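Of the protein chains in this complex, all but one are displayed in their positions.
Labels A, B and C are assigned to the chains in the order they are written; within every chain, residues are numbered from 1.
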Amino acid sequence: MAGNSFGIHFKLTTFGESHGKAIGGIIEGCPAGLQINFEAVQEELNRRKPGQSAITTQRKEADEVQFLSGIFNGITTGASIGFSIKNTNAKSKDYTHLKNVYRPSHADFTYQKKYGIRDYKGGGRASARETACRVVAGAIAKQLIPQIRINAFVSSVGDVFIDKPYQALDFSKTETNEVRCPDEASANRMIRKIKEVKKEGNTIGGTITCVIQNVPVGLGEPVFDKLHAQLGKAMLSINAVKGFEYGSGFCGAKMKGSEHNDIFNEDGSTQTNLSGGIQGGISNGMDIYFRIAFKPVATLMQDQKSIDQTGKNVILQGKGRHDPCVVPRAVPIVEAMAALVLADFWLVNKCSKL
Amino acid sequence: MAGNSFGIHFKLTTFGESHGKAIGGIIEGCPAGLQINFEAVQEELNRRKPGQSAITTQRKEADEVQFLSGIFNGITTGASIGFSIKNTNAKSKDYTHLKNVYRPSHADFTYQKKYGIRDYKGGGRASARETACRVVAGAIAKQLIPQIRINAFVSSVGDVFIDKPYQALDFSKTETNEVRCPDEASANRMIRKIKEVKKEGNTIGGTITCVIQNVPVGLGEPVFDKLHAQLGKAMLSINAVKGFEYGSGFCGAKMKGSEHNDIFNEDGSTQTNLSGGIQGGISNGMDIYFRIAFKPVATLMQDQKSIDQTGKNVILQGKGRHDPCVVPRAVPIVEAMAALVLADFWLVNKCSKL
Amino acid sequence: MAGNSFGIHFKLTTFGESHGKAIGGIIEGCPAGLQINFEAVQEELNRRKPGQSAITTQRKEADEVQFLSGIFNGITTGASIGFSIKNTNAKSKDYTHLKNVYRPSHADFTYQKKYGIRDYKGGGRASARETACRVVAGAIAKQLIPQIRINAFVSSVGDVFIDKPYQALDFSKTETNEVRCPDEASANRMIRKIKEVKKEGNTIGGTITCVIQNVPVGLGEPVFDKLHAQLGKAMLSINAVKGFEYGSGFCGAKMKGSEHNDIFNEDGSTQTNLSGGIQGGISNGMDIYFRIAFKPVATLMQDQKSIDQTGKNVILQGKGRHDPCVVPRAVPIVEAMAALVLADFWLVNKCSKL
Partner (left out) sequence: MAGNSFGIHFKLTTFGESHGKAIGGIIEGCPAGLQINFEAVQEELNRRKPGQSAITTQRKEADEVQFLSGIFNGITTGASIGFSIKNTNAKSKDYTHLKNVYRPSHADFTYQKKYGIRDYKGGGRASARETACRVVAGAIAKQLIPQIRINAFVSSVGDVFIDKPYQALDFSKTETNEVRCPDEASANRMIRKIKEVKKEGNTIGGTITCVIQNVPVGLGEPVFDKLHAQLGKAMLSINAVKGFEYGSGFCGAKMKGSEHNDIFNEDGSTQTNLSGGIQGGISNGMDIYFRIAFKPVATLMQDQKSIDQTGKNVILQGKGRHDPCVVPRAVPIVEAMAALVLADFWLVNKCSKL
């Protein structure tokens, strides 16, 4: 039951394995009357798709989304929106050597134990390929709330960090380089770092920062569905994510109240924004910003010790086509999940008061 | 609609404001046949309640839970379990000066804008008082999964950190000091730190670490309801939380794959545990551990500039009875939320395979 | 998990057994800013409560609802609304003779088998006492949609039927007699019938008809959550209900399309209304009307053969205080459930189009 749906009113349910016939989903709760920009949806998918550059996997997928329902003459009808993306380049033979083997820090072992059966081809349902469906739905969500601006970017790769606050960055530059870092100098250092680990047959972690601007006051719900709690779940549900912090984040835990409180201006805006645009779980109109940690990709182009399903030791050889660093391709996924959360709470909020 | 419920099968729905007649909740999905240890429930509540020590608020609440249904002769019947806790010591007059004023970094402004009306007494629904209901439900959840051991503790206050891995700690010492830190030397430094900021009329942030042991393999669901995503949401929904990381967390983002991968032993356990007991969103039987950042309490015993509902500048005087540091009292809340997540996924998992 | 909640956005979750300390519930999704008429809520409860007249049970319950949260100075705040009703007159000793016995056509056997334990006092969770919580929430729902008029009434008792279409009835007369039938002559015959079976120590079934007027066009959702499907579920969930039909109902199954189609007037209204105000699952602005069948109460004041938990034959003696006919007291319950459905879809519909 659990696990394949996200959202309260604007809701995405997905299906699909890495090497099955297709992946896809159903979007519910999109109001009727929205003119869909199909090119914009495809562009988001293109940002995520493999084979984009020298620092991403060389695997190629057309990743063309086909909308099957819910849109009539380019306009949403209020009906559920079905869509699918064919798996065109699934080289299943790449994976037969993994049939009985558990790869370290992958989901092979846990899926086998939980379900008693495992689609071992390309990670099956556990593959990050499913995130393409999130990007499709997120692209629709973005179009539903065009006034809200969502910008994610790579803020670190390994120990290479952007050393500027986000306010000093020009988000229009994020797409100008392969690593999706809006700061050119940092981007170059990050790209060097990724190429370096790639050459070793290794992989590297990184962080993405996301800034959401022009958010209306009042989004998010009390107690369990606080805006940042839902954003956190959204981000933590993305493959390879190990941490989430918003506003002052872990630094805030070291601060005193007198340093941390955001004093109001007369118009209700605040002089500082350590709150990260959210107070009591509800947006206050200031910028929402958060940071997400991604672990290094678990598939290495190196030999690794592991075990097979009987517990016997095996040597895993590095094979297949994989990303040396996941964060550049994860940027559109982060934006998509953020858009899903914001669009959802924007709709839910329509019933907050008489 | 949203916001008052948590859980998929084992589900808690709550109500109640800080200064209303009572707070309470309904627990659904608890299987029939569970013998309830009522004293254990009350003990968990006592750990959370105000007025425990010199470093917590001096406000007193009896915080006695009354179970109203779903339990017959001490045993759960499968029916929904209703419970309530009276608000016995709500000094509502303490808050009349806040009727028209927005406190910095509180939910006053956002609630007023979202709902057009605000229960200004003690923070109303946004008060951390609601977490008492989480503790009640979490105490039941703990009894449902007695084999799973959940231990949270204060791992830092401001810049005072425990400088040991959790494996070096004796969790049975957590309750031996006021700050709920199992390392005595660190505890003493933390208590000093809290007393220091309290004397200034200030507050201080901190972190809590939670370790969950003896977890069966297979808990958590794919894609959107990954075990760590649900744990993250659970923790981020607690008042004042700004960040969540599990396993290697933000440090993992700096690492290489060859350092980060957890190599299997022949029995399926792993030699390291940077994964934090979860792979592909599903528990692998190793220890689950995570860290949560809490910001400093926003209510200061100092004068602060703010605005009223008309946008006029006002000076807020420090009043009321508040905690200088929230983490000691948050320890049982963290455990309760963790127990809710684990018990829920334990039940959901009963239908994973034929 | 399942079973204790009703509604999508405007959602009621309940708890409570017939002879526990209290019953109650939590209403989620009521928009902020609604001025609550508490007397109107209590009046609805009074319509349902036992001991009203010579043809209902002589058992007395004060049935006073206490609101615990979500309402501030008489106005809803958007927070969840908790409420409880004490069980003041639970003569538990009345039921000790039923501890090991299964009453025919009651839920004793099925609850015992399902849960392995049973609160045998007064039917426990299976008692119709829980419907008092529905009436409370329904009374709030009615106040949320004051323009929509919901009128239920007893349309038959045994073989005594009102022989007029609902358009010929004056709903203001429903409350003028004990049986809640707006047609005086039929009411008298029904009352006679009930007194007759009561004298025999017997019980009798009946039907309730409900008419909902001034409904805006557009309520209800496609496919699975059609307005009449949700109304049907709402009604079938009431104790003792065996059937539901709306519009032409079972008679419609005998008709031809040329007789059954409702031809449009130029303003979009229809000349006939065999559709019962709903087309394609969505309200069309015409009157919604439906009919509900209630079986006779299973508790008789006669001796009955039955079995105990070991399968041994026992003779059940007629004891306790029970209704000879359930329909008069069920009228406010039917209205409450209808109000919950309508208010819910009215809120859900706010997001149907841009």
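A few points about this structure:
Rule of thumb we're sticking to: a contact is a pair of C-beta atoms (placed from the backbone, for glycine too) under 8 Å apart; a residue touches a chain by one contact, two chains touch by 3 or more.
Everything numeric in this text was worked out from a predicted model, so none of it was measured.
Of the chains displayed, those contacted by the omitted chain across the entire assembly are A, B, C. When the missing chain is restored to the complex, the residue among C:Ala32, C:Val65, C:Val211 or C:Ile282 that touches it is C:Ile282. Residues of subunit B that touch the chain left out of the display are 9, 29, 31-34, 78-79, 222, 347, 350-354. Subunit A residues in contact with the hidden partner, per the touch definition given at the top, are 1-5, 8-11, 13-17, 20-26, 28-29, 32-33, 66-70, 72, 75-82, 84, 114-119, 124-125. Residues 1-6, 8, 14, 102, 104-107, 109-111, 113-117, 125-126, 130, 156, 158-159, 197, 200, 202-207, 217-218, 220-226, 228-230, 232-233, 236-237, 242-250, 252-268, 270, 274-276, 279-284, 293-300, 302, 304-307, 311-313, 348-349, 351-353 are the ones on subunit C that touch the missing chain.
By definition in this document, only the chains that are shown with their structure count from here on.
Looking at contact counts per chain pair, the maximum sits at A-B.
The geometric centre of subunit B is 39 Å away from that of subunit C, both derived from CA atoms.
In this assembly, the C-alpha centroid of subunit A lies 46 Å from the C-alpha centroid of subunit C.
Distance between chain centres (mean CA atoms), subunit A to subunit B: 26 Å. Counting partner chains per residue, subunit A has residues 222, 351-353 touching two or more of them.
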